[in-house]
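Only one protein chain is missing; all other protein chains are in place.
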Amino acid sequence: MATIPIHYGLLLAALLFVVGLVGVLVRRNILFILMSIEIMLNAAGLAFVVGGARWGRADGQVMVIIILTVAAAEVAVGLALVLRFHGWFKSLDADRASEMRG
Amino acid sequence: MLMELWVVPALPLAGFCVLALVGKRLSRWLVAGIGAGSVGLAMVGAIYFSHDFMAFEPTGHLYRESLWTWLNVGGFSPDIGLYLDPLSVVMMLVVTIVGFLIHVYSIQYMAGDEAYSRFFAYMNLFVSSMLILVLADDLLILYLGWEGVGLCSYLLIGFWYQSAANARAAIKAFVVTRVGDTAMAIGLFLLFTQLGTLDIQEVLVRAVRQWPVGSATAIAAAGLLLAGAVGKSAQLPLQVWLPDAMAGPTPVSALIHAATMVTAGVYLIARMHDLFIIAPPVQTAVAVIGAATLVLAGCSAMTQFDIKRVLAYSTISQVGYMFLALGVHAWSAALFHFMTHAFFKSLLFMGAGAVIISMHHEQNMFKMGGLRKQLPFTFWTFLIGACSLASLPLVTSGFYSKGLILWSVWATGHPVLWGAALLGEFITSVYTFRMVFLTFFGEPKGEVSARPGPIILGPLVILAFFSTVAGCVHIPRPLGHFRLFARLVEQALPVPPMQPLPIATEVVFQLLMQGSVLLGVAFAYVLFLRRNDLVAAWTARPAGNALHRFWFSGWGFDWVYTTLLAKPYVWFAHASRDDAFEWIYRGIGAINRGLHEQLSRTQTGLVRWYAVGIVIGAVLLLGLVVFL
Amino acid sequence: MPATVEIAVFWPFFVYFGCVIVLVAGMVGVSYVLGSRHWERATGAPFESGIVTTGSARVGVPANFYLVAMLFVIFDLESVFLFAWAAVVRQVGWTGYVGACVFIVMMAAALVYLWRVGALEGR
Partner (left out) sequence: MTGVELILLLPLIVLSGAAVAVMLAIAVRRNYLAAFLLTLLGFVLTIMAVALSPGGPQRNVTALFVFDDFARFFIGLITGAGLFVAVLAFDYFRQQRGQFEEFFIMLLGATFGCAVLVASRHFASLFLGLEILSVSLYAMIAYSRDREISTEAGLKYLILAGVSAAFLVFGMALVYAQTGALEFSRMPYITASPDEPLDIIVLAGFGMIIVGIGFKLALVPFHLWTPDVYQGAPAPVTAFIATASKGAVFALLLRLFAQTDVAFYPPLYVTFVILAIASMLFGSWLALLQNNMKRILAYSSIAHLGFLLVAFMGRGHIQSTAAAFYLTAYFVTTLGAFGIVSLLSPGERDAEWIEDYRGLFWRRPFVAVVFSVMIFSLAGIPLTGGFVGKVLVILAGEQAAQWALVVVLVTASAISLFYYVRVVGIMYMPAEAGGADRPALPGLSLQGGGALACLTGLLVLLGVYPGPFLDLVRDMVTTVYAGVLPR
């Protein structure tokens, strides 16, 4: 069976990663920033799947599961923090959080 | 057997740690117990080890205790160890015994002071530093103790730091001794680079092997060490700090003068004697400095009003005797005088302290007088100390030690220096008895407010005992020829090159010396007790007045230093405030400040900007990694 | 890995992708063309079914709502590991069984904790 060359898969993952990265940089809403981070993590997951497919082994997919769980945990804590943040700043604008500087 | 020598310096150090950390929370009695007790235990240990040392006579008459290797990397492995030989045995014993008595004395003397625990903490550190100094087997550790002693003297002289004058005196002591310390540090660097080691015995062995007698390197190294010794021991030309060091509490003065600080220089020279032997010009310089100092300081002592300043100048003068002895290779004589001096000088200081607190902290002798009746105990002990200082014949320890020095100076063929020392004898007895007569005889001028208690008098009695009998360890030939002390010390130090002179000569010279001493006593009796008007008339005349002022100010050294060094330096510092070098330093400062400000701007507090930072870093890093 | 791409193998995907696009575009486009364009008072209201809307949809939801949502996400994803275990339950044998038990006990402990601190009460 013919397969997609690995570099294509990695390229796709890299593109996804950059999409997420750009999202972190340009979005001001914290929720969107968190989503963008999820995209970056999932891009890594995709790269692992590609690698796993290349070597024909399952450990790449195991890594994906681990990444997914970790991302969920991160998001759970993240959402709690976002709620607290909203309580303090009455906004979800990440740029408002600049009490400390210098 | 000899083991665990480290406890001797460690005990006062532990006392210091405890007092410094929790001293404020402890009761006064506990503070006193820890402060004096730790030194007392160290004294017991020192006596025990000394006894062992003499009883078992370890091979080579020395005992080394290697404690640990500090760190062992890349060929640099300084060993930390202790070294015990007869020289350090004597030093250790004197430091702990006298130190302990001074601590006991301080329990009552300092009782009213707020900073009770601070005082004992510093004192313990002082004793500990001095013990480290005398027991070190490595010049690095010796230097550690050396600096520790300097630091403690600074802290204790400025103990009552609320008064600006005291703080100034402390700074003066620190800065002046620092001049010597710097020279000494350079000397240590020189020794290390030339000989490749700082282990004292190894340094001496290699120095003798590598350098011929009188070689320039040896002279330079010995000269630099001498500069360090001169600074610590308050000899010419760095003696100016000691009279001002009276700003500290009296027990501190006793400790500095008798047991710890000023004798460090004597110890250093004695310890490094092989190096000095191969540098004859430096050796001669030691003797000349000693002789000059003893005369100059003695003259200044004759003119002081303040009882503690008299004692301070007398210390400078007496240490001058020790230097003189060192300079003529009479090592054991110097050490002998160090020991007796420690006893009678601490006795005198503590006696003076007892007088001072009895007189409402009055230190001017002309406002005292007639205290013989009011403070009999203090008087008799003080008198014993004074006799010993003036070396009255036969019953005082000073007689034996100073007699040995004078005889050694003559017998090694230095008649001029001997003359100076003899003159010094006369001056010593004049100012000593001037002090005794002004303070204890004559009409009472002040009121005695408080009498010293038993804890103050106890150490005085013990020291008076020592001041009397300590001379018996070495009795000259005409009186029985008993050489216990010299025999002990000569296991570590070479025998002085004395000419074999007949006993009759020695008798003559003993008599000469005693004559000058007794003449001095008589002189003082006449001038300061019977015919006060003579002195007054003499100082009223312009020439006499000028001389008096000149001596009173310590031969104008302070004035010379101020005009020749301090003022031009200050002027130069002012003048060069805006010179090119200054701009360099300011520029460095400004660059760093500017970088700080620019970099601080990157800390915007904006989380997205921080993410940009990561991304820029990542891009640069990946670019570097991929394209390099 | 051959460098040339055999697009021919993947043509059903592209056809499928095209069909989806066409279908969605068609549905939106047709309704846009055919739909009426008047705007009156009752146009947006549900007709004879559903409930008449009150207020804006942008109401603040109590924080507890998010809390439960988070708990759901966590527990939901943790169960992924049990699926992984289920797929290989025979190969991993008793070791795997013990491991899974430890995992489940830990999850249960967390649940007990959440229940005791009152995180599950939908107030």
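In this document, chain identifiers A, B and C correspond to the written order of the chains, with residue numbering beginning at 1 in each.
Please note the rule applied: contacts are C-beta pairs under 8 Å (C-beta built on N, C-alpha and C of every residue); 3 or more make two chains touch, one makes a residue touch a chain.
Not measured: the values here are computed from a predicted model.
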Where the missing chain makes contact, among the chains that are shown: A, B, C
Quick one: say which of B:Leu383, B:Ile475 or B:Ala611 touches the chain that got left out. B:Ala611
Just checking the interface: what residues of chain C touch the absent partner chain? 95, 106, 109-110, 112-113, 115-117
For chain A, residues touching the missing partner are 6, 9-10, 13, 17, 20-21, 24, 30, 33-34, 37, 40-41, 43-45, 47-48, 50-52, 54-55, 57, 59-60, 62-63, 66-67, 70, 73-74, 77-78, 80-82, 84-85, 88, 94, 97-102
Absent-chain interface residues of chain B come out as 20-22, 24, 68-74, 592-593, 595-597, 599-600, 602-603, 605, 607, 609-611, 613-614, 616-618, 620-622, 624-626, 628
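To be clear about the criterion, only the chains that are shown with their structure count from here on.
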Considering only which chains touch which, how would you classify the arrangement: line, ring, star, complete or other? line
With centres defined as the mean of C-alpha atoms, identify the chain lying farthest from chain A. B
Where chain A and chain B are represented by their mean Cα positions, the distance between them in whole Å: 72
Suppose each chain is reduced to the average of its Cα coordinates; what separation in Å results between chain B and chain C? 86
Cα centroid separation between chain A and chain C, in whole Å? 17
If you look at chain A, which of its residues touch at least two other chains? none
Residues of chain C touching at least two other chains: none
Interface residues, chain B side, partner chain A - complex: 600, 603-608, 611-612, 615
Touching residues (chain side chain C, partner chain A) in the complex: 1-3, 5-6, 9, 63, 66-67, 69-71, 73-74, 76-78, 80-81, 84
What part of chain A is in contact with chain C in the complex they form? 1-6, 8, 54, 62, 65, 68-69, 72-73, 75-76, 79-80, 83
